[in-house]
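Missing here: one protein chain of the complex. Every other protein chain is in place.
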Amino acid sequence: MIKTVETPRPSRPAFLGELFEVLTERGRRLLGRRGAGAATEAPDLCELGEALLSRRGEASGVAIAQGLLAAFEDADEATRLAFLQNLADRFGPDPAAVRAALEAVQRDPEDGRAIEALHDAAEPRRQELFRRLNLAPGGTAALVRMREELLRHLKGNPPLRRVDGDFAHLFASWFNRGFLVLRHIDWNTPASILEKIIRYEAVHAIQNWDDLRNRLQPTDRRCYGFFHPQLVDEPLIFVEVALTEEIPDNVAGLLDLDRQPIEAERASTAVFYSISNTQRGLAGVSFGNFLIKQVVEELKAELPNIRTFVTLSPVPGFAAWLAQQRKDAMSELIDADQRLAFAVLDDPDWHKDPAVAESLRAPLLAAAAAYFLRARDGKGRVVDPVARFHLGNGARLERLNFLGDVSANGLKQSHGLMVNYLYDLDRIEANHEAFAERSAIAASDSVKRALPASNP
Amino acid sequence: MIKTVETPRPSRPAFLGELFEVLTERGRRLLGRRGAGAATEAPDLCELGEALLSRRGEASGVAIAQGLLAAFEDADEATRLAFLQNLADRFGPDPAAVRAALEAVQRDPEDGRAIEALHDAAEPRRQELFRRLNLAPGGTAALVRMREELLRHLKGNPPLRRVDGDFAHLFASWFNRGFLVLRHIDWNTPASILEKIIRYEAVHAIQNWDDLRNRLQPTDRRCYGFFHPQLVDEPLIFVEVALTEEIPDNVAGLLDLDRQPIEAERASTAVFYSISNTQRGLAGVSFGNFLIKQVVEELKAELPNIRTFVTLSPVPGFAAWLAQQRKDAMSELIDADQRLAFAVLDDPDWHKDPAVAESLRAPLLAAAAAYFLRARDGKGRVVDPVARFHLGNGARLERLNFLGDVSANGLKQSHGLMVNYLYDLDRIEANHEAFAERSAIAASDSVKRALPASNP
Amino acid sequence: MIKTVETPRPSRPAFLGELFEVLTERGRRLLGRRGAGAATEAPDLCELGEALLSRRGEASGVAIAQGLLAAFEDADEATRLAFLQNLADRFGPDPAAVRAALEAVQRDPEDGRAIEALHDAAEPRRQELFRRLNLAPGGTAALVRMREELLRHLKGNPPLRRVDGDFAHLFASWFNRGFLVLRHIDWNTPASILEKIIRYEAVHAIQNWDDLRNRLQPTDRRCYGFFHPQLVDEPLIFVEVALTEEIPDNVAGLLDLDRQPIEAERASTAVFYSISNTQRGLAGVSFGNFLIKQVVEELKAELPNIRTFVTLSPVPGFAAWLAQQRKDAMSELIDADQRLAFAVLDDPDWHKDPAVAESLRAPLLAAAAAYFLRARDGKGRVVDPVARFHLGNGARLERLNFLGDVSANGLKQSHGLMVNYLYDLDRIEANHEAFAERSAIAASDSVKRALPASNP
Partner (left out) sequence: MIKTVETPRPSRPAFLGELFEVLTERGRRLLGRRGAGAATEAPDLCELGEALLSRRGEASGVAIAQGLLAAFEDADEATRLAFLQNLADRFGPDPAAVRAALEAVQRDPEDGRAIEALHDAAEPRRQELFRRLNLAPGGTAALVRMREELLRHLKGNPPLRRVDGDFAHLFASWFNRGFLVLRHIDWNTPASILEKIIRYEAVHAIQNWDDLRNRLQPTDRRCYGFFHPQLVDEPLIFVEVALTEEIPDNVAGLLDLDRQPIEAERASTAVFYSISNTQRGLAGVSFGNFLIKQVVEELKAELPNIRTFVTLSPVPGFAAWLAQQRKDAMSELIDADQRLAFAVLDDPDWHKDPAVAESLRAPLLAAAAAYFLRARDGKGRVVDPVARFHLGNGARLERLNFLGDVSANGLKQSHGLMVNYLYDLDRIEANHEAFAERSAIAASDSVKRALPASNP
């Protein structure tokens, strides 16, 4: 079927770029007018914030917004931090309004309208400030960067947490899945986007452009990302997919530059072997769950032969957890035989001697099963963060892969262990509910059977 | 199957269309599973709403959201109204949470964190419901339609006003100017969009496609609209512009199918002669102000010779107001001579006799000046709604045009009067502030001079 | 400046438009420089042609080419005709070169190289001239228009035929099917293209935009056109298709504005009910054959349920032919009973009386069968031009439809007769060869059976 021939890709960024220039110039002029004698003096960020929330802000919102954002980005770090602090202190809810609204509620605690008026009055003023800053061309991206900076200062600064909460609230609305666009990323994608894939890949680093092409161009490789209309050149999250004939048990085979691709139509299995978020400033806004599920739908529609959807995932918390168990003589999660066997792990080359490696297989997989099915962290949660993500999505722990990743990093974080999580759309909802409500972990029989006999 | 995401216009709807089908089918299956024996029974909308806000909603949000939206659109009117009512009654703030948060504030009224926790607790649950409904493909458009329906039931139904307030709050965020895209609409625009321009034009009705072409294709005509990425085929607002050599004083000349276009480079003046909002469901979300100002920037950049930006605007409240003054013997806004002169207005053909018309020019313009500069409505506001819009944007009332619109509608609503509002970017901010704070009306000397001598 | 960010289509013309301006200005300057004192004097077209073929033409080809084309279009009709005549007389083969090449061939008539050198020498100089004119932006379109003008003067002007032959030769190469792009034309297509569909539709006139939408937007309607990269806004040919559940026998049902569309997936049959060429200047360059066959392939790929591909075609030569037979008392193609029956045809309202109409069915269809299967024109060809086109493409005459088109035109040209031609890809080649070599006409049994008993 025919497709419109002239996809005009690059134009949007170009367009915004131009617009930005036009408006910024005007923004500068406007601001300069006030700066008067001291053209070189930096504008006061809080003053600009107040201006943006004032009457003037209604008339000249776009210009003031971009003035403030530009001034923030030009400022030195101390000034920026001071502004973030001011967001917490000076741009909270209006105390007088809150007081009045509270009194109304106290007069009639059952009055729905009063409660909702209280809700409005208690909205921190910075929420409206952020909405107005978003008027500026490029405003959304600038606000995401502003929060990224905020996150670096969060530790030990409780007031900033409130600012962060407002960012998170607004971003959850603005980056609602309904506003995201799924795009196929391939070798025809502009280089300006592809270089970001290289930069942001967080799971299995992309060495260079040949490595990248090897993940995008072959017939049995796919990559999808979510994009937001306001951040055109930036995937928010992306997933790399391999189409295979069976569930893979190691990653080296998938990334091999010399492997022979298969035809997509022959594949029975789609393997999500890397998922990377790209925007720290969007921390806490969840995309991965939606991305995986939509890609499953896409692939099912395109390639009806694919019936199995799994990940090939790292186990980043395993080695640290195991070290702890070995130190903790009282641990019930590993037994004496295992302790003995694990001694060889202290030799970094243990995996190179097939006999040694083989002797570790059973005890290590047993420990891994306990790690997933039995161990809990201080908050009572599954220890492994990747497991929490996939199990929380409703996936099932399908298989433990001994020596699935023998890279230095793989050995260090998980003694080479990798796992597959299975996405079975018909069971996702039940799995998710059981996990969320009862911490019940969906696992295949093979995983369950791997538990040590002492602790079934 | 996925399609090149930004294959620009036609494909995206197609893409969403396909996706919608895929997901809806799944949504139906999911929902059907619960409906069990009674496949034909309509799902309960409130139950679906609760499901969407529950654990299940986290796992199957997209499917439940589209299930609910589809069921709402399929339901009969009574069912839909009942659901809207339920949004008010059952999806307000969680009372227990509000109570607890209130107590915390009462313990320490200065605790910023407690106040912000109260803000969160007092958020009506329907806000989160709307955000989750927006997960569905086409969800934004469906919510806009839902509010359009709500607006029809608002009168005499105060609880629904609270629901409306939440819609307005969310839409203001989602349709923030930062998320809108300005597009030139011309004769190369897809017919599917152009037919909406015909349908939505609210000021000077477009008779047919020839009339439309006459407003888009000539070198001295422009049309711009704001679009939102989620409503691809729908302009949210659009403005029609004529490029001229002087400020026009009547609309017939602009719309004349036989007029001779001029070269755009020769124009000194851009005339905004029609601005139309298209989505009733977005009532109260303000676009016009931004649209006019951005179009001014665009035109300045493209055609530096254009230095005057004016409207040619109707005066929809004038005739009714004048009738009132004539009835009100005590009115000080018209004098005895004017009263006498206005008698001929009762003859619908008065404007056809040049002598009669001429005799009315001065008294009518004097009354018009008073209408704008002196008259106020019950709330102390300028009477004319179009004037409130442009003066509120910071424009200046520039000229009164006697017999500027002799169409039946023009005569009926304003005895043929039209006016020009001038957008001078350097004065917009000051005008806006003066108008907002002191109801001060920016008007040219010629308008001021038109005031009756008795009431200068 | 804004450019219709995602309106994709217009960009190409816009681009060429700009370029054209830039270059034309330069072209004018260049030409003006020569024009010296007489800036207002029109440049001599032949002189420009010689310049373009000269050394200067190598350096400044683009500018001279557009200068010549602009001057041609600005010239009055007599000047243009004179130039066309000069193309015949002064831009033929170079006589000296031909003479030399001929002598070489005569020295050795077997020398392949000499023969090919003769081929080169005998090439009319206007071919190279046309190729160089094509350097100008918009050159291809200008040459197509030039030939369109030439065609109007062809009659009685044999030398111009040679010019026409060169145009035809070059256009066949430039508009090779390999350079054409098939595009789906639908309600999302730019209005600037759609208005050309309205203008060019040659078979069943499109009344207005509602009629057009009715042919494009319903799920069971399609329209496809061939476009050439150099004529972006102009379909070269387009076909309108209806998707139906059975082979239709009349056109009114297809064009009915009130009919109920079916889902495309339910259709078993694709009906090509209108094919229109748009560019007179491309007369003789054949597109229709390729268009139909490619659309068949497209539809088969998109809608596998469609297995029957037919036309619903007019029979433009039938009424005139039948009138001749009736006049010709000796005609063996109609018999005495038929003659008698045909008398009622002289009443223009014959078809309104069911009994009368029914009495004509058999004799008229018998005559129609003879018209297709027996009658031949002076050159021994099938009489009907539409039949020659489809039979030449390899289609089969499938069915005769009595009163298939009761519009005034349909009654006038064919007494309401319409026919279906069937495109069966597996038989096209054999049918085409048989028709081309032996004038053998592929027809269904039902058509053959309709032949009068007297002439089976």
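Going by the order they are written in, the chains are A, B and C; count residues from 1 in each one.
One rule holds for everything that comes next: a contact is a pair of C-beta atoms (placed from the backbone, for glycine too) under 8 Å apart; a residue touches a chain by one contact, two chains touch by 3 or more.
If you're wondering where the values come from, they're calculated on a predicted model, not measured in any experiment.
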{"item": "Listed residues C:100, C:154 or C:172, member touching the removed chain", "value": "C:172"}
{"item": "Residue touching the undisplayed chain, where the options are C:145, C:162, C:259 or C:381", "value": "C:162"}
{"item": "Hidden partner interface residues of chain C, rising order", "value": "11-12, 15, 18-19, 22-23, 26, 30, 55-56, 58-62, 92-93, 98-99, 102, 105, 109, 112-113, 115-116, 118-119, 122-124, 131, 134-137, 139-140, 158-159, 162, 165, 170, 172-174, 176-179, 181, 229-230, 290, 293-294, 297, 301, 393-394, 425, 428-429, 431-433, 436-437"}
{"item": "Contact footprint on chain A, counting only the chain that is left out", "value": "1-11, 13-14, 186-192, 194-195, 208-209, 213"}
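Assume only the chains that are shown with their structure count from here on.
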{"item": "Best-connected chain pair, where connection means C-beta pairs in contact", "value": "A-B"}
{"item": "Rounded Å distance between chain A and chain B, as computed from the means of their C-alpha atoms", "value": "37"}
{"item": "Cα-centroid distance, chain A relative to chain C, in whole angstrom", "value": "57"}
{"item": "Interface hub residues of chain C, defined as touching at least two other chains", "value": "1-3, 5-6, 8-9"}
